[in-house]
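The block underneath contains the structure these notes are about, expressed in structure tokens.
Omission of a single protein chain aside, the complex is shown with its protein chains in their original locations.
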Amino acid sequence: MRISEHPIIESYHKGKQITFTFDGKELTGYEGDSIAAALKAAGVMVHRYTAKQHKPRGIFCAIGRCTDCVMIVNGVPNVRTCVTPLEAGMQIQTQYGVEPKKED
Amino acid sequence: MKRHELIVIGAGPAGLSAAIEAKKNGMDVIVFDENQRPGGQLFKQIHKFFGSKEHHAKTRGFIIGQQLLKEAEDLGVRVELDSTVMGIYENKEVTVKQNGEVHHYKGDAIIIATGAAENMIPFKGWNIPGVIGAGAAQTMMNIQGVQPGSKILMVGSGNVGLVVSFQLLQAGCEVAAIIDAAPRVGGYGVHAAKLARTGVPFYLSHTVVEAKGTDRVTGAVIAQVDEHFQPIPGTEKELDVDTICIAVGLTPMSQLASNATCDMELIPQKGGHVALLSEYGETSVEGIYCAGDVAGIEEASSAMIQGRSVASHVSMKAGYLTEDEFESKYQGYQEALGQLRQGMFAPKNKGRNDFTETDEGYPISKTLLAHGYMTEEELSKFPAASYQKAGIHPVIECTQNIPCNPCQDACHFGCIKVGENITRLPAIDEEKKCTGCGLCVASCSGQAIFLVDETYEEGFASVTFPYEFLPMPKIGDKGKALDRQGKPVCDAEIVGIKKTPIMDKTAVVTMKVPLEYVHAARFYRAEV
Partner (left out) sequence: MIRVANPEPFVEREDDDMIICRCEEITKGEIRRAVYDGMRTTNEVKRYLRSGMGLCQGQTCQRLVQGIIASELKVRPSELGMIQGRAPVRPVEIRTFSKNVTDVKED
């Protein structure tokens, strides 16, 4: 959930509202969001499923160190969503191993 | 390949400070940082810093960050962002990833200021989404403006765990518990106390054994541990949380020093593997230096001074400072560092748990270490905490020797004294008058100063306390006064609120309570 009012922080310096897609579904975020923050605000917890054990992973360190939150962004896999700024029209996909979900 | 007199790696507090110092001395310096914004982790620190008044104490971390950035900009320090240093090679050649390309630079000197990474502890389910680092929580709530969760278990009671827990409350989250495998609260007692009085429970000698859930955390199982830190069967307790936040210390990010073939050693007091350094911060490879957390885990305040100190040595070696100029700068920086490295929580005392009394000879509160708050009986041993006189006056519940002194300058009448040694506990000068202005209350980074008036009204006393939450109470509001462990003790009415720019968003709130609760009431909760 987004923080609407904070006792110490006056502004989070967000720009205008923009739309992007997550697994084909349209979502909204703000300029100035990281991809991970926009997804978190939209309630998305799972960013990827691991290659070996197929276990879900999400945000862990949020500063680009642990690489747990990587996803497929505009077709490119392994993008660290916590340090990548959200852009209008971005196509973000859950990553399975290093690929998008296979069509069954 | 491009050549610079000094390459600084990392634009956090240490790196920026180093670059500022070098640039001021006339050096050609370039800073690389892999992030899109400079400042390292300073911008997510929204609490007031400890330390001496001369070195940013009582200023919030992000404001120190803004000041540092402005200083760097005004001087024209060149900071290359989105620039990941990949490796350091022979002759101080550095490869940097910029714009998806590998660029080569050579530095006559290099300062590594790459900071630290968070430690983690593994437990069943620790890779389920919803288990996060404490730094991640800070980034989400303080930079991105998104709550990291709604109900949070904090694992770790060091300063990071305590500070982040408080910030979670400020962001509107619920902190279900703070746990630590150690039998004592690891961080400053004042940080623990300001959480305990809001009602956050502390479970010491406890660890997290399992994160419940499949695609997201739906609960946490904690258990008591024995003296070998092993969970005791049968003591498990399930907590209803959606987020588990891990704050179990930091490790220096020293890979670049290792890559540059510097002699390394695992030094537990410094938090992990660090390069062996000379007194000036130089590694075993001539011209390569380390500053800040990568040299050993400390506070941001020390990192900033270290950065300047190291860069002054580099400047001297490069001929930009005479030996005398360097000596005098170096002495000044070492004195400042020396002040910050005193007290019970000093780096040299890391891991020590045998303190039984303060430097002044007062017995240390055991309840504070075990539960995060102090009993009235324990506080009565501290003169400034049990001070009584007719009319309004301060009560200072600061009971550990930590390097901090803004309170003594906050009072215009000189009522509070810390003295030369900034780890001394503040003392109250009974001769000096208190006007009840509340500046000391707002100035205390540990939120440990209260104003008390036992003669407020017939049968009633007033208690004034710092308040940094929303919604802000209004005059005339009625609710409950909470004691130091967050338990409601009596009815309370808000009778005063002060918020001035100099208080920097710490509101100073006064409540009226029945006289008999004057020594118990320390916080307020609105009637729901």
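Labels for the chains are A and B, by order of writing; each one numbers its residues from 1.
Everything below uses one rule, namely that a contact is a pair of C-beta atoms (placed from the backbone, for glycine too) under 8 Å apart; a residue touches a chain by one contact, two chains touch by 3 or more.
All of these numbers come straight from a predicted model, not from anything done at the bench.
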Open item on the list: For a quick check of understanding: of B:A109, B:M154, B:V241 or B:M264, which residue touches the chain that isn't displayed?
Closed with: B:M264
TODO: Write the list of subunit A residues that the hidden chain touches.
DONE: 50-53, 55, 57, 60-61, 65-68, 70, 78, 80
Task: Footprint left on subunit B by the chain that the document does not show - done: 1-2, 34, 84-89, 95, 97, 100-104, 117, 119-124, 126-127, 251, 253-260, 264-266, 268, 272-273
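Everything below uses one rule, namely that only the chains that are shown with their structure count from here on.
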- [ ] Let me have the rounded angstrom distance from the C-alpha centre of subunit A over to the C-alpha centre of subunit B, please.
- [x] 29
Task: Touching residues (chain side subunit B, partner subunit A) in the complex - done: 34-36, 41, 46, 60, 117-118, 127-133, 135-137, 139-148, 150, 170-172, 214-216, 468-470, 472, 505
TODO: Write out the stretch or stretches of subunit A touching subunit B in their complex.
DONE: 1-3, 5-9, 12, 14, 33-34, 36-37, 40-41, 45-47, 55-66, 68, 82-83, 85
